[in-house]
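Every protein chain except one is present and positioned as in the full complex.
Take a look at chain A:
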Amino acid sequence: MKKKILRSGRPLMAALIALSLIFQSGCGFKDIDKRIFVLSIGIDHTDNERKPFKIILKLAVPSGSLKQSGTKYTYLTKESESLASAIRLLKTHVDKEIDFGHAKVIVFGEGILHHDLREVMDFFIRRRDIQRVSWVAIGTPTAESILKAEPASEMAGSHALFNLFDQNGVESSYIVSTFLFDFRRRVLERGIDPILPNISSSKDKMKIIVNSSTLLANSKKPLKLTPQETKLYNLISNNVQRLDLIIKKDKLLYTVSIDSAKTNFKIITNPKHRPVIKMDVTMEGIIEESNQHMDPQKLNLYSKHASKEAEKNITAFLTKLQENGADPLGFGVRYEATRLHTKDTFKEWKKLYPEMTFDVSVKASIMSTGIVE
């Protein structure tokens, strides 16, 4: 009899431990129907000195069936002196727990750019539930107008802004995608400057356009880049593989579609010569459009024209960056990465950068004239 009791001791113990899980009532877990998910967060500047921040949250309204109800969003806005307190207050505006786990786009209004970016960004990088892989962008004229735009092509369950930056849906050489962690390191690091895509929306709020970008060189005014410059930036920072080049030579006008591109650069400082940044770009592509008959035997010549054109454009772009003291490509970091560190490395670089000359050599090779000659 006694042996029997002993044998049943272990299972009993195990059962007791398992049963103790019942006491875990206050776990704080909330069911999914008690949560509402934030899709994107926007921050605008108000003119009110006391409450400079205006926060806008775009929330996905949960619905029973997608087919019936289509896409529905709701918005929350609040002005406050700190983002955290605004969000605490916004919690009282909805009947559910606000969940930031799926917030993937953060939009800064243009007005906020004059603020110290560290201060604005702090909330996002300090909180645990905001993804470090969410995209950061600038909304013109305000973040609110971007968030409230509902493009006609937007489908239920797939937010238009996500598709624009994720290189799965839209693949474009005009779009710069900047992750939050990338933005952070560019803001804090010396020798590399943040660059953010610019989103604008049409007046009827049915369209969202992203094709330009803004450079935020530290302690300088934001510098807007045109779509063409944005494309060049994407090319030389190895962000994109596919892009198009338009080449005009005498009467011949043709477009080359590049499908693979690679850029390397080197900083050469020699006491005898002027310091130079040597940039090599190799591209490969085919002709996409032309206003004249293309001779396949002259492909080499066409390639040469294309290289010349690209060299000219890139040099002009780099010079513009240099004149504005902006460095989104990380020349400064490269300088520090190739010279043994001393106290003055970065000071040297700051003196050197305005004097730099650019030696860009592009090697474009056009492989085909397309389906027709």
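By our rule, a contact is a pair of C-beta atoms (placed from the backbone, for glycine too) under 8 Å apart; a residue touches a chain by one contact, two chains touch by 3 or more; residues count from 1.
In this text, contacts and distances are computed from a predicted model.
Considering only "3-oxoacyl-[acyl-carrier-protein] synthase 1", "Glycerol-3-phosphate dehydrogenase", "Spore germination protein" or "Branched-chain amino acid ABC transporter permease", the record for the omitted chain gives "Spore germination protein", by its UniProt protein name. Checked against the full complex, the one of A:Leu19, A:Leu340 or A:Val372 touching the unshown chain is A:Leu340. From the options A:Glu189, A:Glu288 or A:Glu348, the residue with contact to the unseen chain in the full assembly is A:Glu189. Touching the chain that is not shown, out of A:Val61, A:Ala84, A:Val133 or A:Met367: A:Val133 (per the contact rule at the top). On the side of chain A, touch with the chain left out of the figure occurs at residues 17, 24, 27-29, 128, 131-133, 166, 168, 179, 181-182, 184-190, 238, 330, 333-334, 336-341.
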